[in-house]
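Below is one structure, written out as structure tokens; comments come after it.
Shown here: the complex without one of its protein chains, the others still in place.
Our next item is chain A:
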Amino acid sequence: MASNPFASAAPADAITRPPSSGEYLSDRVFRSLTLVAAAIIIALVVYILWEIGGQAMPAIRDHHLSFLTTSAWDVQSERFGILPQIWGTLYSSLLALVSAGFFGLTVAIFLTQDFLPPKLAMVFRTIIEMLAAIPSVVFGLWGIFVVIPAIRPLADWLHEYLGWIPLFGTSLSGPGLAPATIVLAIMILPTVAAISQDALNLVPYRTKEAAYGMGATRWEAILKVMVPTAAGGILSAMVLGFGRALGETMALAMLIGNSNQISLSLFSPASTLAALLASSFPEAGRIEVQALMYAALVLLFITLVVNVIGTFILNLTQRRISGKS
């Protein structure tokens, strides 16, 4: 504090004054505090990776990449493969994303493009975000007792008359991809809707006025100007929603049926990585835990890639819109 460069330069009668040593101190303390906090978080992630990777190492050495391409889960003969789980994870998340993406985007357009008075739009937005506060278990139970009986007639009809399409190739028994996907879509809807709204709000209002000025109708302005301009943000909303769907555990473990198979049919039971982890961990033996850790690592990797892509797209578009490309 002794060499305060501003002290000598300060005129005696000014209203401004150089920062006191107390302010310097608090600035430094705060700065190192944030630095430590950030470092701890990064260290924690590295530690978790290290721990999971370390435990998975024997399984990685034993199974190599065949772990990713085979489909047995046989504890007795120690053969493990997670292809059905990888398939189930990606397939269910993708289907959920398609439906949540559609509804999320429509909701975002409805709430940001002057269809509602701003205060009412705010209320709607809050209600949609409240969906995120419902515990996963409740979604799971709701899926079992409400969604499955509700979609059964439609599923039976589709299977009976359109059974030749692989999507409807099996009959719906109960737990399966379709109910799991519907619940998953509702669970990621708040994420998709909220980020899409932010993206649409980021587009300057003048852009829309300019479109109107050139004679565009309301729908032309929205669909041909606003949405394409916000496309990057909306896309990243989708990717982040996808990332969230990949890791969803509890509701899926209850609804997807835990079946070790690869099927295109929406009505057949399936399995996901997270569901496999949740349902096998409690009493897994040493060898199985290693295989499960390997599976966790794969899930972590898939989620990481998806999230990195999402964040990258978001950053890119935000820079472009604010003109700092």
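Some notes on this structure:
Note that a residue touches a chain if its C-beta (ideal position, glycine included) is under 8 Å from a C-beta of that chain, and two chains touch if they have at least 3 such contacts; residues count from 1.
We adopt the following convention: contacts and distances are computed from a predicted model.
Name of the non-displayed chain as stated in its UniProt record, restricted to "40-residue YVTN family beta-propeller repeat protein", "Acylaldehyde oxidase", "Phosphate-binding protein PstS" or "Cation:proton antiporter subunit C": "Phosphate-binding protein PstS". Checked against the hidden chain, the listed residues A:Ala59, A:Ala178 or A:Ala194 yield one contact partner: A:Ala194. Contact with the chain that does not appear here is found for just one residue of A:Thr89, A:Thr229 or A:Asn260, A:Asn260. Between the chain not shown and the residues A:Thr229, A:Thr249, A:Thr272 or A:Gln290, the one that touches is A:Thr249. Touch with the chain omitted from the figure is made, among A:Leu167, A:Ala278 or A:Leu316, by A:Ala278.
In the complete complex, the hidden chain is touched by one of A:Gln113, A:Ser171 or A:Thr207, namely A:Ser171.
What chain A contributes to its contact with the hidden chain is residues 72-77, 79, 129, 132, 135-136, 144, 148, 152, 170-175, 190-191, 194-195, 198, 240, 244, 247-250, 257-261, 263, 268-269, 278-283, 285, 314.
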